[in-house]
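The structure's right below; bear with me while I get my questions together.
The complex is shown incomplete by one protein chain, all other protein chains being positioned as in the whole.
Presenting chain A:
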């Protein structure tokens, strides 16, 4: 039995290696008929080379207006159709961010104020922390990520979103599902596995809601007006196919128990990051970085390598969370090998993102959204490198089960995905509402608050985590030492977290203000505001 499954999974690694080798060979020998020209799919003719950013200060020249005219027929019509769905999804996401990050702050404070808010069961640490995780992952990141995808996908496919009403229904159901899940968790009813806490009965609702997003996007992709699918599209289509599979398999009740349950749990939890949030974030960055800068990405063959290496190697990564556990050694080793192989896609994506930005540093100064997105891309590189190294047994035995892992998780889910989403929302909303952000100075304020807050958060917690790990490993020191040594760093984390939350509240208020402003003028502008949507 062991031999058979071990052999099969081992073979999956060798098959992946072969596939990757073939891909590299094919790319290098131009077997695949792609050229750099394909990377221009995201630009309509004549658009490439112009900074495309509503928040760019001082560049709102007549060139922009002339350009805008140019897309009027094609693109603005597309955006108008996806707009209601995108607004619904993104505003839901931001609402969950505001609530979820407040719960995160409460959980953080509770770690060093253990007697605070202990009167009610739903305010105890175990539930507050779980509420934070589920709200930010399934509320904020998933909904915002899908919202951005709903807006980007029709643009890269050069056709309007199909079934544009479905995502709105989906968003309502999804919100009900996450809210019901949160209430269930708060009342003490959950499935008892990290990342899968929402009871499976409620997960059925979320799964149905998910299909309301998948269907329109796949239908749009199928009826695209371009031959080639831009790299962002690969990531989006893949993510929307992967996530339902992951979510369904991991939530099947009553069939996993004990060690198998733990294995499936971590297989799922890590794949949510790698095969769901990562493609949503990387896909968005692949679109917005060249879009805002006005130049194509660096190398198309690297995009291919990056995407396929992720697809081939990511799925086995999660079991490195069970190093030292009662899981067969070869399962863990296979997972470690796959984790380290993640260097390949990450390097490929990193070169594409960072070289494109590095050659156009002027754009960073001009555009805060680009600053958010490219910083997010840098965080993706760092988080992934860190993750691969953390999977090694020698490192894992120190850092796992410490705050270090928490810092790493936030580097990925916050430093990378959230930052990209912040930038994407800042870039998109003016085009959606047809008007500039009401308080432009709040955008850099948000940027610096979350950057500084997160730097405090990450650096503090990383140092604390390592010290905690060494304290726990030292048999000569009592366990309480590992708690005491990390205490000042938990306070630092709360400080950084509080600064981040302030940034989020500013962001949410700013977003709300921008929406209200639109609604106030909406009745008059409604019939023809497609024009104003692009003439910012």
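Of note:
Assume contacts are C-beta pairs under 8 Å (C-beta built on N, C-alpha and C of every residue); 3 or more make two chains touch, one makes a residue touch a chain; residues count from 1.
We take it that contacts and distances are computed from a predicted model.
Not every chain of the complex appears here, and the one that does not is recorded in UniProt as "C-type cytochrome", selected from "C-type cytochrome", "ABC transporter ATP-binding protein", "Autoinducer 2 import system permease protein LsrD" or "Two component transcriptional regulator, LuxR family".
When the omitted chain is restored, the residue from A:296, A:369 or A:423 that touches it is A:296.
Among A:336, A:411, A:424 or A:508, only A:336 touches the chain that is left out of the view. From the options A:305, A:411 or A:425, the residue with contact to the unseen chain in the full assembly is A:305. On the side of chain A, the interface with the absent chain consists of residues 10, 13-14, 17, 20-21, 24, 27-28, 30, 35-37, 40, 48-51, 59, 63, 294-296, 298-302, 305, 309, 329-330, 333-334, 336-338, 340-341, 343-344, 347-348, 351, 475-478, using the contact rule stated above.
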